[in-house]
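One protein chain omitted, others in place.
Chain lettering (A, B, C, D and E) follows the sequence in which the chains are written, and residue indices restart at 1 in each chain.
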Amino acid sequence: MMPELGKYAATVLSAYGISLVLLAGLIAFSLWRSVRVRRALAEQEARMQRHD
Amino acid sequence: MSIWEYANPKRFMQTSGALLPWVSIAAVILTVAGLVWGFFFTPDDYRQGSTVKIIYLHVPSAMMAINIWIMMLVTSIIWLVRRHHVSALAAKAAAPIGLTMTLIALVTGAFWGQPMWGTWWAWDPRLTAFLILFLFYLGYIALWEAIESPDGAADLTSILCIVGSVFALLSRYAVLFWNQGLHQGASLSMDKREHVADVFWLPLLVSIAGFVLGFVALMLLRTRTEIRSRRLRALEARERMS
Amino acid sequence: MIALLLRDLRLSVRSGGGFGLGLAFFLLVATLVPFGVGAEAAVLSRIASGILWVGALLACLLSLDRIFALDHEDGSLDLLATAPIPLEGVAAVKAAAHWIVTGLPLTLIAPVLGVLLSLPGAGYAPLVLSLLLGTPALSAIGTFGAALTVGVRRGGLLMSLLVLPLYVPTLIFGAEVARRGAAGLDNSTALLMLGGITAGTMALLPFASAAAIRAGLR
Amino acid sequence: MIALLLRDLRLSVRSGGGFGLGLAFFLLVATLVPFGVGAEAAVLSRIASGILWVGALLACLLSLDRIFALDHEDGSLDLLATAPIPLEGVAAVKAAAHWIVTGLPLTLIAPVLGVLLSLPGAGYAPLVLSLLLGTPALSAIGTFGAALTVGVRRGGLLMSLLVLPLYVPTLIFGAEVARRGAAGLDNSTALLMLGGITAGTMALLPFASAAAIRAGLR
Amino acid sequence: MTGKPDLLSLNALAVARGGVPVLEGVSFNLSAGDLLILRGPNGIGKTTLLRTIAGLQAPLAGRVSCVPEAIAYAAHADGLKSTLTVAENLRFWAAIHGTAGIDAALEGMNLTALAGRMAANLSAGQKRRLGLARLLVTGRPVWALDEPTVSLDRASVALFGRAVAAHLAQGGAAVIATHVDLGLDDAQVLDLAPFRAFSPAEGGRSTAFEGDFGGAFL
Partner (left out) sequence: MTGKPDLLSLNALAVARGGVPVLEGVSFNLSAGDLLILRGPNGIGKTTLLRTIAGLQAPLAGRVSCVPEAIAYAAHADGLKSTLTVAENLRFWAAIHGTAGIDAALEGMNLTALAGRMAANLSAGQKRRLGLARLLVTGRPVWALDEPTVSLDRASVALFGRAVAAHLAQGGAAVIATHVDLGLDDAQVLDLAPFRAFSPAEGGRSTAFEGDFGGAFL
């Protein structure tokens, strides 16, 4: 399955590895923040509903 | 209905909410397809060996890094002229994506440069201009973070984005005078298409499309988050007042 | 406007900070580098003009936060914004005052520091010329950076981050003029570009600075 | 004391200024120098470790004013001075926090910037070693300088002036370690000296800093 | 307020601070000789309103209309330079506003004896008097003053009252936010409490995000 990368294997694999980690990090961070803000907003709205 | 209607946050939330899943799915499919195709099912280049596979990451991310800044320029101008909040928040949401793209392009380029040019880094015009772009992203994000008032931050970052664009362009062309480059010219343009053989070209196109859609999906997601957090701040402030 | 310029100059002389400290920093950078890279004259003379340009740039950078911060803290900036002179004029005057207090003395003292760094004889004239032509751009760009970060708490380092990429083109061509001049090569292209950058920034950036101040006062 | 350290670290993470900006400045200095001196790899690799040392020193220097100024402005310093922990301990903790936030990240990122400056392969280990050993001294000395200028309006540049001469020995030996290491020469003497300076400053300067703070609060 | 042309008129003004509406529906007109006192508890929005009148921030809704450059604003901060003398400070503002002498202003605020004193060596009350003397050299018809009598003693408050009366008699107008009694007889008083902005749920205006989605985005 794995293609033959020859003597550049380390180079290519680390380039792919680091890039995918960076992408995954960005996506994970965006999702995490989205969930957090969404929850905080819901809480806040619920609280203010009660007060009004 | 005018296009400006979408600058209405509620409208934007509705539309983007409906769009987001489809764009995300398409982005994942295209990116994975492009990268898998490129990584597993293309031959090695006769000169570059297997390092040519880096192209499927390097070129899309480098293109996106530049295009995202241009998109931020457009939304910043829209904010300054028409004061649509979604526009400013979209620019804010896009910046970290641009920063990541810049980092990916820098890292993959450096890994590619090591075998090809025998050095990780060279002070080549294109590379130099790109590094400056990286710094602009950093400064732009830091300025957003530093200012408390949201509208003030939107104003100031927009001004920075416009002035920065001029300088980003300037340094891109200015460095041409500075010394000669190692880096590839524009090998993707139509008239020079033969520079990249079709076997590499097609998966590259798919991968580029995937990156573009991935950017759109992330941007929608992040803009939605920014709008929500903006509303959250307004509610908190309101609560504090009463 | 003249009144504003005179006041700013008087203030920087009186406060004992303006002139002296920017210069002192330049001097210190120029003296530290030989400690850092070692004292071989051959190496030093090769990098002298570049280091001096970087040093001048950093000295400018560090004095930028005085441009608007003091006026903002004591409320003068609000009053200037409501005064019958355009804010663009205020920004331009502030940049001019900063240049007179920082850029000009740096230019004048640079030859002395050139001696410390074994600058070759042919290098002095191009160095001074390039600084004279380039430092006004540094002041204009720096004023813009200072305007962006007016009112930001501890904006100093943030401002450095914003301003440095903007400084790069000026630095490239300024140092190029000085270096090619020192090596006896033709430097007219770089000189033209440097002049162009200076003229452009001086003409356009005051407008951007004024817009930034207006946004920052909100 | 642990509480103080944790608070300072938390503050510098939260304020978004501590970590990021010091690093950014280091990055900027390292990128500017090639623009200044030209991009020839031969020249750059010769001066790389020295420039990185000077850059690290300047990055430390510029973040010094955060050490006490913020606590002084909001009154925390007065309260710490009356709290049941010795002021010497406060000074030592402040220096440690500054090192963790500035010196340590600088040390860790230095190899990356080495690439930008074409540092030769043999130079990385000695560079990191020398920074690891030397930056604590920079933080300790810097804390002393910050303590001396607490409460002086716009003390930033004044503090630079006071601190830079004190930094010179550290710079000389630190850069020497890195440079001789990169050239494959024996650097054990310089290493010893560097270690001695660091140990000495860390042991003694907190007392001087505490005395300076006490005098400054008057 | 009849017959005479309006010097300043506010029409259903709404103002916001930090993105949150604080006051709405404020309307009034001032013509020559009118004095309006703004009252209201801390944090109601007096400073915000005065800054909007002075043109330092944009209204959220409604309009401020006045002759251009008619407003002289005095804020909590005085905008004095501590290293300039009293006369130099005043002369600078006179030059900026293009008015003639400063002697009348010095006289009017009982500063003649102090004219040569550095502003840094003034007491708080004397500083405040100098800040108010600045109003006399602007030559502008409408004064917008934010707590002008803070830290003034009884005699100086009376002096200030006479200065306001003289200004009104010469066809000027003034709007003054204050918590204390200024001893000025024919002043109208506007209590801002009824104008506090309501939350959208209570039927108030929404901020930045207007229109039918206001509820969703405040």
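Assume contacts are C-beta pairs under 8 Å (C-beta built on N, C-alpha and C of every residue); 3 or more make two chains touch, one makes a residue touch a chain.
These figures come from a predicted structure and were not determined experimentally.
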Missing-chain contact, candidates D:41, D:104, D:193 or D:217, resolves to D:217
Among the options D:41, D:81, D:104 or D:132, the absent chain makes contact with D:81
Chain D, residues in touch with the chain not shown (by the definition above) = 2-4, 7, 10-11, 14-15, 71, 73-76, 78-85, 217-218
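Please note the rule applied: only the chains that are shown with their structure count from here on.
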If you tally contacts for every chain pair, which pair is highest?
-> C-D
Which chain has its C-alpha centre closest to the mean of all protein C-alpha atoms shown?
-> C
Dist(centroid_CA(chain A), centroid_CA(chain C)) in Å evaluates to 41
Hey, how far is the Cα centre of chain A from the one of chain E, in Å?
-> 51
Flagged in chain D as touching 2+ other chains are 21, 24, 28, 35
Residue ranges of chain A touching at least 2 other chains are 48
